[in-house]
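Working notes for the structure below.
One protein chain omitted, others in place.
Letters A, B and C mark the chains as written, and numbering starts fresh at 1 in each.
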Amino acid sequence: MENFEPKIVAFVCNWCTYAGADLTGTSRIKYSPDVKIIRFPCTGRIDFMLLLKAFSNGADGIIVSGCHPNDCHYTSGNFHARRRWIVFRSLLDFLGIDTKRIVFSWVSAAEGAKWAEIVNTTVDEIKKLGPYKEYQLIAKEYLTTKEVINE
Amino acid sequence: MARIGVFICHCGENISATVDCKKVADEILKIPGVVLSTDYKYMCSDPGQTLIKEAVKNNKLTGVVVSACSPRMHEPTFRKAVAEAGLNPFLCEMVNLREHCSWVHEKNDMTTQKAIDLVKTIVEKVKHNEALQSIKVPVTRKALVIGGGVAGIQCALDIANAGHKVILIEREPSIGGHMSQLSETFPTLDCSQCILTPRMVEIAQHSNITLYTYSELEKLEGFIGNFNATIRKRSRSLDEKICTGCGLCTTKCPNNKIPNEFEQGLGNRTAIYVPFPQAVPNKPVIDKNNCTYYKKGKCKICEKLCPAKAIRFDQPDEMLEIEVGAVVLATGFNILKTSFFPEYGYGQYKDVIDGLQFERLASASGPTGGVIKRPSDGQIPQTIVFVACAGSRDAAKGIPYCSKICCMYTAKHAMLYKHKVHEGKAFVFYMDIRAAGKNYDEFTRRAIEEDGANYIRGRVSRIYERNGKLIVIGADTLLNGQQVEIEADMVVLASASIANPGSEELAQKLHVSYNQYKFFEEAHPKLKPVETNTAGIMLAGACQSPKDIPESVAAASGAASKVIGLFSNSELTRDPLIAHVNKTAPPLFSTCVGCFLCESVCPYKAIEHEEIKNRNGEVIRTIASINPGLCQGCGTCVALCRTKSIDIRGYSNTQVFTEVVALLNEI
Amino acid sequence: MNKIIEVAGEMLTNGEVQLVVGYEKGSNGNERPAFIDAPEACNKLIFDGSCKINLAVYLTKKHIKQKGKIAVIAQKATLASIVTLYTENQIAIENIVALTFDANSNVVKLRNIDEIIEFLKAAGKSSDELDDKIEEIEKMSTEERWNFWQEQFSKCFKCYACRAACPLCYCERCTVDQNQPQWVQVPATKTGNLEWHIMRAMHLAGRCSNCNACSNACPQGIPLNLLTRKLSQEIFKEFKYEPGTAVHQTYALSDFNIKDKENFIK
Partner (left out) sequence: MNTESYILSEQNLAKLINGFIEAGKTVFAPFKDKAGKINFKKINDFTECDIHYIQSVFSAKAAVFPPVEKLFEYRNNKFVQEIKDPLPSYFPETILFGAHPCDASAFAVLETVFTNDYTDAQFSERKNKLTVLGLSCSTGDEHCFCTSVGSDPSSAKGSDILLSLLKNGNFVADIITEKGKIIFDKSKDLFEQSNGNEEKITAIIPDKFKIDELDQKIKNSFEKNIWQAQSMSCLGCGACAYVCPTCSCYDIQDLGTVYNGSRVRCWDTCGLSQFTVHTSGHNPRENQGQRWRQRIMHKFNYQPEKIKLLGCVGCGRCSRACPAGISIIENLQKITKE
């Protein structure tokens, strides 16, 4: 996996992590371009189905990040999200979906450096794991010209 | 078919230095629905905006994507621009190519490819943007100011004088704050109380201001223009309306050995007391923790003596519900108690005191009537050592920041001392003299040159007692670190300014952010210094960071002007980026099944019940509906809803779904 | 089971209810749902616990609701489902009488939600071999788990019997039936099946009554109840929350506790 550049999607909230990533920029801290951000109003908005969609569309890893507990711009969105992730993660794990490929974090608007670190450690981890072959294989079932009948 | 225009900004060199903007523009032009894709040096500049406006008109664009800096910076700018060109502003989206791409990556193909992917994603999103109309919400033209220090006072008066109602609440029995404790103020040396008390009285008498002292904010609900505050008015144990403030009770209370907070423990007070003579309101309060009646169940001397029969031992706390349109935080600061400095022997030696204590000693209305006496034996100290930066700018002590006011008040203290004790010696240990301010440097110079305060550049390592003298060991860095030892009668520590206790809890009650030192965080360090990132909540004074009086007053007036601005219209316009419950054709009417599990996720109580009736007016089903005035658009209900019946504008299911697909797939 | 026949008979005769939803013997010898509106028909009622259908599923159906007041023969899980349906505003509890059995298999009439909850509290919780199966799967490696479930899901043809048999899958327009956007692929593809079963489990997390109707309904015998049971365990472990144990208790996932513990958020 020498020249493997993972596809990593970051689902982040607008008020803390998105702003934090802005600060990473204004502080000119460098990180890997493998991670691309999609902006949400709040971690509470992040639908677990979207994480599945990311994988089925070829993501090798996912970052979900928002405000630290008690800092949610909407007061409790991140608390609800945290519960959702506790349950969802245990389900994925039970189904044999590699939870190492999903990184959850709290990054505040003041933690530009932390954002860079989260991104880089995630990229390293995913590079170690390699492409998410298992999931991508089932996702391509009817999309590749190689044929499969119900075997 | 969509007609999207894409504009790639170079931001001077900021983006183009690492991203090949031309290539991005060319690649994006390949996306179906993109009719125009171009790059330009400064999109936010006038010509840049004109470029966009012209394109909207000439190409009949149905959507605009500006790929430049963070939307948190310029989204409003560009949405305004497209609106001026006749396109609904919400059909314009931004791509963050600067903070999230060019500034954080090296110049190479991957960076340019990332830029392409980011733009592609938003282009696909914009295809699903809807034209939206801003929402109008009514504004309650009444402000709540929390904290009755000089900042709170100034802010309340400014708002009130602009003709709006103000509720001012103060935790202590009287307003005045730290300023009322000060003797004289730098750099003019005018008497603090002389300038403050008239303002305090004005508060009490102003027809637009309602003052609640001895009161605290219990909780705050709602949102900008429509807050609902619950205030706990603690029981004073007397009926303020009939109390004349004669003060007889305070003189006759047998329990008179209680350290006086206002005097910083240098004097005593009674259990029923008025914090200081000029207190506003000038009505006593019974300190329940020290009152013999509350402790032992008998005494009631005050009740017997009170000519107005105003004492009410059974008076409960009062809960007040108040609707306000804006909130100003002016809860001020505190200073680090010198117990923080064991190496300086505080607590161990009575004569090692802090700045505020010195203020009381120097104050004409203080415990010593303005005569500087040392706490231990009441002797007039012949030598005083002032230690600046006691705790401040000391990362090791966890306070790397500068407390800002110490340099000035230490100089003032030295001056006051010299004026009162002409033959006395004043030594000042300092790190740097920070006297940036109108007439500030002149002031410190005066202390040194005219009043002969002896400034030593260096830190104090240790203070100990030797036959009745305090031995101060320090280094003089100007004499290349040579050790100096001074025999002092008194030591004054200019200890660090810190956030008020409880400010963290308060911030969480109000959902405003705060930094690691628990000072409240402004919305923008430069451009929004008196606003918080929670709309409708402003900041004034030292609750934000250490400030001196003129700065606090300026900030207070700034916050006031923000509030007055908000109150200048009877309703305010808000982004329509909020949740809504879908409606479908009958017989379904909505995919909402009315389980109302969403009700409890909403932090704003915005989810309501809507009854769907048939022609005969019979209710055929009850579904959820969202109150657009209350919804703040967090979208937590959207992610929770099993049937995807709730959606949110601007981050709709289709939009975010499309973003994920677009980001990860080739076109 | 003539006790139940008697009780049901009376209720229909004295007009206490207009319909009894119970069980009868099916052509394959197993119990199956029976809908009885005439006292004389009651004698075909049986109850030996062999029926795997949770009759609560019928309480939300229009054509059943229309019948008026309904007596439903309820096992423990059925009662839990009724409580959840009630807290989710899906049934008019005053139109429902739950008929269940005490330890000595006497018929017990439960006429309101409090009686139901009391009964459930008294009945208590019992674990079964399903919990062992879950442990067994948890012991597997991630890869083994993945293969196990892929093999299971490969049998799924998306007939949605699991959804149809679930009393809590009462939504008129399930997310899989929506195509703007198409959250779950319609065809029985590997991805579509995986996403469907994940979504189903998540939507039942904190609501599931553990009646196993889903897995029993599956023509292919896919052990779907493992997923829902696993999440029930998780939610009880993490949030001390058990559906059907209190009236109007907040749904575990629309509630939170500042002290919620997790060990994975960086």
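One rule holds for everything that comes next: a residue touches a chain if its C-beta (ideal position, glycine included) is under 8 Å from a C-beta of that chain, and two chains touch if they have at least 3 such contacts.
Keep in mind it's a predicted model, so treat the numbers as computed, not measured.
Q: What shown chains come into contact with the chain that's not displayed?
A: Every shown chain touched by the left-out chain: A, B, C.
Q: Would you indicate which residue among C:14, C:27 or C:141 is in contact with the undisplayed chain?
A: That would be C:27, which touches the missing chain.
Q: Specify the residue from the set B:316, B:481 or B:587 that touches the hidden chain.
A: Residue touching the absent chain, from the options given: B:587.
Q: Looking at the full complex, which residue from C:35, C:119 or C:236 touches the chain that isn't shown here?
A: C:35
Q: Over the whole complex, note the residues of chain C touching the chain we left out.
A: Residues touching the hidden chain, for chain C, are 26-28, 30-35, 53, 57-58, 62-63, 155, 157-161, 163-165, 173, 177, 185-189, 213, 216-217, 219-221.
Q: So that we can see where the missing chain sits, which residues of chain A does it touch?
A: Residues in contact with the chain left out: 142-143, 145, 147, 149-151.
Q: Identify the residues of chain B touching the omitted chain, counting contacts across the whole complex.
A: 30-32, 584-588, 661, 665-667
Assume only the chains that are shown with their structure count from here on.
Q: Centroid from C-alpha atoms only, then distance chain A to chain C, rounded to Å. What do you get?
A: That gives a centre separation of 34 Å.
Q: Could you please state the distance in Å, as a whole number, between where the Cα atoms of chain B are centred and where those of chain C are centred?
A: The mean C-alpha positions of chain B and chain C differ by 51 Å.
Q: Please set out, as single numbers or ranges, the residues of chain B touching at least two other chains.
A: 601, 640, 653, 657, in rising order.
Q: Pull out every residue in chain C that's touching 2 or more other chains.
A: Residue numbers touching two or more other chains: 175, 183, 253-255.
Q: Report the residues of chain A in contact with chain B in the complex, numbered from low to high.
A: 5, 7, 9, 14-15, 18-19, 21-26, 28-34, 36-42, 44-48, 50, 53-54, 57-59, 70-77, 80-81, 84, 108-110, 116
Q: Provide the residue numbers of chain B that touch chain C in the complex, in ascending order.
A: 584, 588, 591, 593-601, 622, 640, 642-644, 653-654, 657-658
Q: In the complex formed with chain C, which residues of chain A make contact?
A: 48-49, 52, 56, 69-70, 76, 79-80, 82-99, 103-106, 118, 134, 138-139, 141-142, 150
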